[in-house]
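All protein chains of the complex are present and in place, except for one that has been dropped.
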Amino acid sequence: MEEEVMFYDTDCGGVVHNIAYLRMIEKARTKLAANMGMALREMASTRLFPVVVRTEIDYRKPAILGDFLQIHGKLTGLQGPRFWVEFTIHRNQPAELLITCRQSLALVQMPEGRPVRLPESWAKFWPDLVMKKSTAKE
Amino acid sequence: MEEEVMFYDTDCGGVVHNIAYLRMIEKARTKLAANMGMALREMASTRLFPVVVRTEIDYRKPAILGDFLQIHGKLTGLQGPRFWVEFTIHRNQPAELLITCRQSLALVQMPEGRPVRLPESWAKFWPDLVMKKSTAKE
Amino acid sequence: MEEEVMFYDTDCGGVVHNIAYLRMIEKARTKLAANMGMALREMASTRLFPVVVRTEIDYRKPAILGDFLQIHGKLTGLQGPRFWVEFTIHRNQPAELLITCRQSLALVQMPEGRPVRLPESWAKFWPDLVMKKSTAKE
Partner (left out) sequence: MEEEVMFYDTDCGGVVHNIAYLRMIEKARTKLAANMGMALREMASTRLFPVVVRTEIDYRKPAILGDFLQIHGKLTGLQGPRFWVEFTIHRNQPAELLITCRQSLALVQMPEGRPVRLPESWAKFWPDLVMKKSTAKE
């Protein structure tokens, strides 16, 4: 996924504000979820939402206004109602790794806020990502 | 209401981003609504929300990082399900008028999105603000 | 330009928050500016920025999570250091006009904040948009 850095992404330090990258990551996460069979449109009616439980983000180099950024995400772990995803943000020119980010999410039924087991299909499609209780990170 | 300009309010032009003032105005509007008997906590359960129908905002002078801003709002008109509010944003030092803003809102019952007549008490408390159909601005 | 409504665009009323549309409009305005020869990358170095002077926005119908929105913008007036642009936001399905917005901007040299006359080329390319002093709106 590509994003161009807008004025609203930057701050008066002259670089992209630390919070703005998390909007880009959310957009990438949404596209990742859509690829895994969870479209936003559907969530709006079922109210079964992926909820961020933890974020770790490292700011390695800053982006500036007008940079074109590549955001990539992948699923890295599955366990009960939780899953783990990782993201990188690279600048196109000059090519550089700017951001690495790791998030864990839980599938939650709103408005009750009840955690829901991940779909069976996920474990079937990505068997190597299923984590045992004892080895779950965090 | 006073707000200090944060990094996330600014952009790489070195001044407050045009969108950031609207967050400050929303906060002032919420305090104004609370004074009129509509607290956020209550809205969260009744789901009877004031919805912005139109915004007009003039950016006269820019604020910068660390400025202390005074945001003032007042009710200026009432009619059926709609009401009008006006805001100013001044800087403390040097004292200057930075922003003027006018919004119209409607009271809406969610999730149906049905407009609801304003409480009788509003018209009683502010009789001089009740607008006749023919003279309603916009 | 197309945007998919993300979680961060919505609020607990269940619809897109009024401020979120202004980020979409800023992105559309940036693409419009790029078409007129003003790329963000260049602005970051010249610090000659288009600054929003006034926004008028009408919220006609709400968008919800997962909606695909079409944002269109066009230049509608030119005068001295100022120019006018207009935007519409439509939903794809069901097809509906949600938002209309009109903004005036000034070309400003930062960090001094000095207004700069619009490039001659603009008036040459869009002669029918040049406004006389006396007829300038606002």
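The chains carry the letters A, B and C, assigned in the order they are written, with residues numbered from 1 in each.
Keep in mind that, in the parts below, contacts are C-beta pairs under 8 Å (C-beta built on N, C-alpha and C of every residue); 3 or more make two chains touch, one makes a residue touch a chain.
Owing to the predicted nature of the structure, the values given are computational and were not obtained by experimental measurement.
Listed residues A:Arg54, A:His72 or A:Arg117: the one in touch with the omitted chain is A:Arg54. Taking the complete complex into account, A:Gly13 is the one of A:Gly13, A:Gly80 or A:Pro115 that touches the chain left out. Screening C:His17, C:Arg54 or C:Arg102 against the full complex identifies C:His17 as the residue touching the chain left out. For chain C, the residues touching the absent chain in the complete assembly are 7-8, 10-15, 17, 19, 64-65.
Against the chain not shown here, chain A presents residues 12-15, 18-19, 22-23, 26, 44, 47, 49, 51-59, 62, 108, 110-111, 113. One chain is missing from the display, and on chain B it is touched by residues 4-8, 23, 26-27, 30, 39-44, 49, 64-67.
Just so we're on the same page, only the chains that are shown with their structure count from here on.
Every chain gets a centre from its CA atoms, and the centre nearest the mean of all protein CA atoms is that of C. The distance from the centre of chain A to the centre of chain C, each centre being the mean of the chain's C-alpha atoms, comes to 29 Å. Chain centres here are Cα averages; for chain B and chain C they lie 22 Å apart. Between chain A and chain B the centroid-to-centroid distance comes to 33 Å (mean Cα coordinates, whole Å). In chain A, 7-8, 64-65 are the positions where the chain touches two or more neighbouring chains simultaneously.
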